[in-house]
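Missing here is one protein chain; the remaining ones are kept as they sit in the complex.
The letters A, B, C, D and E name the chains in turn, as written, and every chain counts its residues from 1.
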Amino acid sequence: MTSSIPPQAETPAIAPTAFTLVITGAPYSSQAPQTALSFARATVAAGHRIHRVFLYGDGVHLASALAAPPSDEPDWPAEWADFLKANGIQGIACIASALRRGVVDSAEQARYALPGHNLRAPFELAGLGEWVDSRLGDGKVLYFHGGR
Amino acid sequence: MTSSIPPQAETPAIAPTAFTLVITGAPYSSQAPQTALSFARATVAAGHRIHRVFLYGDGVHLASALAAPPSDEPDWPAEWADFLKANGIQGIACIASALRRGVVDSAEQARYALPGHNLRAPFELAGLGEWVDSRLGDGKVLYFHGGR
Amino acid sequence: MATLNTLHIVNRTPDQARFQHCLAALADGDALLLTENAVLALAGNHLAGVTVPVYALVADAAARSLEPGAEQGIDYAGMVSLSARAKRVISW
Amino acid sequence: MATLNTLHIVNRTPDQARFQHCLAALADGDALLLTENAVLALAGNHLAGVTVPVYALVADAAARSLEPGAEQGIDYAGMVSLSARAKRVISW
Amino acid sequence: MTTLVVIDRAPYGDWSGREALDMAFALAAFDQPVSLLFLGAGVAWLRPSEAGSDGPAGALGQKAVHRNLSAAPVFGVDEILACRASCERFGVAGNLVMPARPVDVTPELYAGYDHITFAG
Partner (left out) sequence: MTTLVVIDRAPYGDWSGREALDMAFALAAFDQPVSLLFLGAGVAWLRPSEAGSDGPAGALGQKAVHRNLSAAPVFGVDEILACRASCERFGVAGNLVMPARPVDVTPELYAGYDHITFAG
């Protein structure tokens, strides 16, 4: 899946890079999702490309559809989902990390006979193969970890 | 809410203590829920009492109804829920921690117009007042934190 | 049974700041209980200067292939007993 | 534009082991970027012996009332530019 | 029944300090005596901001922690203590958000509290 580069984007001074962002820190526990979002916005604005966002470990909580932060705090899952949609970027939550931590889509709900599902669109569940794919591509893979 | 002491419990060598266990570490990220459960089982077996279990911070993920760990790993949310039910112990997830992290019951689903709910019975959402109540009681409050 | 003032329970590896803050808070009449990854302090030189009794959860030590001394190893029932006896418990 | 071999990005307070592992990995031709709580290294004596260029995210520094030196402070666009230029990026 | 709530993590990068502050405020709301101790990297909470009440933390999309902390005396938090050695180590010595008071953190200090807690 490719990102659409907005027409107003500047041409980068160096060759455009395709970044994959791996987020391993959870929102409201770490700053990782917000640093990653600021980085992602700056990436697109500079004419580079975000190839994929991959949530791993505690980072999968960013794909929760049920977070309801106080009205005076940013809603990081919603802001990330909006950014991915607006830019046509693929968002993957690692399925093994997500199942352990209670982040599931309707297919996994059915498979494990769970009482509901809570994966927020456009995030999808997939395996570490997606990370390997990014690792083997031409771009760079950056990580946004929790703070401890 | 009082816990029922199983008839086979030994009389403790010292006066029975009412413990409140505060769990702040998440399952599958920290060992906190499993250490706390081993402690809780030993408490009941020794004729002491668990007054209340209070989930705070990342600990609220223990109250998720949607966790689906691999079949060869323990299901900590299910084991905790079974233990609480079997012993009639109150399990509270801090509502402020839970809302930020996407753990909600049907009342909060309705209030925030969320697409679902995922709080596992018998856990209930309530405020820090429950922790203050434990703090002011006769018993002891112990904390089970994440490992970093 | 000897009086136990404060039971200090620590669950973090000894390279973490919280572990060091815990050691700095120990006083005569206290005891230190190592749980989870804190049992790694049983190997190496992480408890230098500690003069209070040191306990460790055997389940955690065994999982990490460490053997507490004869007086040190306790099970969860022992942890409950220490916690009930202590005048104060600090969970670091 | 000078060659940049490895960009080391660290987001943890300087009292954490990972921060120290990062410092031990710096080599000539590399650069160090402090983000999130790592900007606390701008105060106190946490970067002794570091000879590579050090950058810090101004948003993180400002939130913590710290002021990077004139050459040090960069915004997210600067972080993107460094990341794109570097031959290798390590996220500590 | 005096409680000491200890904050040993830096603000913004970690939420546990905010959740510790909420614990202190909850005790104060029930008129219970409570003190705050900033220790280790937690002393970074005490660096005074030169900006307005919303502060430059706005650039991070987070509320500035000074607003939370400055409310502490109003809400009935008895004392705000700062580990002197940690302040020196993290370069905030002699320059604390009011009304924090530098102290030496010793077993004797902890002995003054019935209950000592961290948020995580």
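Keep this in mind: contacts are C-beta pairs under 8 Å (C-beta built on N, C-alpha and C of every residue); 3 or more make two chains touch, one makes a residue touch a chain.
Everything quoted here is computed from the prediction, not taken from an experiment.
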In the full assembly, spell out which visible chains the left-out chain is touching.
A, B, C, D
Using the touch rule from the top, list residues of chain C that touch the missing partner.
11-13, 15, 36-37, 40, 43-45, 59-60, 62-66
Taking the full complex into account, what residues of chain A touch the chain not shown?
24-25, 56-59, 96-97, 127-129, 131-132, 135-136, 141, 143, 145-146
Provide the residue numbers of chain D that touch the chain removed from this figure.
6, 17-18, 21, 24-27, 30, 88, 90-92
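Just so it is clear, only the chains that are shown with their structure count from here on.
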By the touch criterion stated at the start, how many steps lie between chain A and chain C on the shortest route?
2
So which one's got more C-beta contacts, D-E or B-E?
D-E
Distance-wise, how many Å sit between the C-alpha centres of chain A and chain B, to the nearest whole number?
30
Round to the nearest whole Å and give the separation of the Cα centres of chain A and chain D.
24
In whole angstrom, the CA-centroid distance of chain C from chain D equals 37
Which residues of chain C are in contact with two or more other chains?
16-17, 91-92
At least two other chains touched by the same residue of chain E: list those residues.
9-10, 12-15, 40-41, 60, 62, 115, 117-118
